[in-house]
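Complex shown without one protein chain; remaining protein chains in place.
Entry: subunit A
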Amino acid sequence: MSRVASSEATFTLVTTPSLAPSLPVEKMEPVTVAPRENGDWRGGGGGPLGSGLSESQRRAELRRRKLLMNSEQRINQIMGFHRPGSEEEESQINSRQQESDKLNSLTIPSVSKRIVLGDSVCSGTIDQQSVAEGKGTQLGDKLDSFMKPSECSSDASLDLRQRNRGDLSTDTVQRGSRHGLEQYLSRFEEAMKLRKQLISEKPNQEDGNTAEEFDSFRIFRLVGCALLAFGVRAFVCKYLSIFAPFLTLQLAYMGLYKYFPKGEKKIKTTVLTAALLLSGIPAEVINRSMDTYSKMGEVFTDLCVYFFTFIFCHELLDYWGSEVP
């Protein structure tokens, strides 16, 4: 009886905003629809059950929206930096929040009116469900759960779906901005790591040229090139170009590479790699390019050693040939 009475009381009170939508928000306060400055919804008069339902629901919704809106701001505070447009974004977010709050203030009572109008039993069951589900759930989910046990009008469901779509669009915008922020933060962290690496590597590079580390395969290559040059000068050079045996040797080295123990490849972080990384080029592409460049450098060194040995042998043979009568 008391529940029916309260629902009737709710009916009487709730219909007022929908009939007079032009009324200012403050006048709707007794029906728990006016937001305060801090964004909290305060309950006013009216039936205890109806106002209690909407109040907790609204509080939960506001809390959720507040958390979502302020996530970007919070991350900025944690990271301790301010983006140039951050203040503008904050004001935009605040204005968006206020707009969404206003939307809620105008639409929620009409929705709840429709729910209540549909069936008096619905309100009772709705009341139980809201208490059971507690705080922190989305408005759309709550309203859907309201709809499930009751035979409410389809108009309400359509309105709900439209409101959900609106929520989704704002959510996608928020997600997009969050994704961009996450990308920016990840690049910032990479930049900090690179900076630390550069600082730590600076004393090593101050001594002069950063000489390559010669592992066993490298030494094998150089010795092989020198021996080949000697052999080519002695036997082969009369018949063909001296670079043909060199190319054959390089091809052989490519095949022999896998049989040698591979040392730990230290990835040198230089200002160039840091600049390339920060300009958006993926690290994998940079590593592959640096790897290719280093391999080309090794081939060039082999060529220099090969050519030097060849000319050296040639000149020595010429000199001894001229000396011997």
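The working rule: contacts are C-beta pairs under 8 Å (C-beta built on N, C-alpha and C of every residue); 3 or more make two chains touch, one makes a residue touch a chain; residues count from 1.
Rule of thumb we're sticking to: contacts and distances are computed from a predicted model.
Chemist: One chain is missing here; what is its name in UniProt, given the choices "N-alpha-acetyltransferase 35, NatC auxiliary subunit", "Galactosylgalactosylxylosylprotein 3-beta-glucuronosyltransferase", "AP complex subunit sigma" or "Guided entry of tail-anchored proteins factor 1"?
Modeler: "Guided entry of tail-anchored proteins factor 1"
Chemist: One chain isn't shown here. Among A:E182, A:D215 or A:E315, which residue touches it?
Modeler: Answering carefully, the residue with contact to the hidden chain is A:E315.
Chemist: For the chain left off this view, which of A:L68, A:C237 or A:M290 is in contact with it?
Modeler: A:C237
Chemist: Residues on subunit A that touch the omitted chain in the whole complex?
Modeler: Touching the chain left out of view, subunit A contributes residues 208-209, 211-212, 214, 222, 237, 241-243, 300-301, 304-305, 307-308, 311, 314-315, 318-319.
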